[in-house]
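One structure, as structure tokens, below. Some questions next.
What you see is the complex with one protein chain gone and the rest in place.
Moving on, here comes chain A:
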């Protein structure tokens, strides 16, 4: 398949994230960037993936990206739509989801996520929307993927609020809290792929996207970055991947009147 060099960092991020998903996955799709990646996977190499949105839609196959988590398109293309209590009790808490796919406003080196407040909780500088389903997605899914654009204000030494728990202070912190699932196992940014160190659980860069330097990764990250000894280069988007993503976004933009969807 032809490889292309004309793509944006955002496109690389979405496509790299889509590659991490497979046909056998049952994926709980978070609001924001994850939705595009999950649907590109479904439209390319993983047509049998089961996508679940917290509005209760199971096995959904939207033709355009939803603007909200409860768009009609999700229900109309789903295998079935269940109530929200059933979604959280039987399907998520019941341990039936293999991957939870989350976005983040703030993240730290151990994959802990903040989407609640910037500043003090009781006197916030910015009141963000809050956790929604994320606190339990982070602990009930067998593993968690996270995707976000790199920036020093997003990738920080210390997050302002623990909306959803990643690896806490690292090491065996999850196990000590009685959490039996793996937690964050992959972080996909616009510049690189990151995986947690097996012992410390700190996210290390394992693959740089084409043309990205170590300096660029460090300059957009608020903590001292560790690079894997076996640092790889992410394969560039294939023509199929890029065309699929661009067509999906164009359909979405037409459907939502200029808004890209999530």
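Some observations on this one:
Methods note: a residue touches a chain if its C-beta (ideal position, glycine included) is under 8 Å from a C-beta of that chain, and two chains touch if they have at least 3 such contacts; residues count from 1.
Everything below uses one rule, namely that contacts and distances are computed from a predicted model.
Its UniProt record calls the unshown chain "CoA transferase subunit A", which is the correct pick from "Butirosin biosynthesis protein H-like", "Branched-chain amino acid ABC transporter permease", "CoA transferase subunit A" or "MucB/RseB N-terminal domain-containing protein".
In the complete complex, the hidden chain is touched by one of A:41, A:61 or A:92, namely A:92. Within the set A:9, A:135 or A:235, the residue that contacts the chain not displayed is A:135. Of the listed residues A:21, A:37, A:51 or A:69, the one in contact with the hidden chain in the full complex is A:69. If you put the hidden chain back, the residue from A:50, A:147 or A:164 that touches it is A:164. On the side of chain A, touch with the chain left out of the figure occurs at residues 31, 54-57, 66-72, 74-75, 81, 83-85, 87-89, 92-93, 116, 121-122, 124, 126-136, 138-140, 161-165, 168, 173-174, 177-179, 256-257, 259, 261-262.
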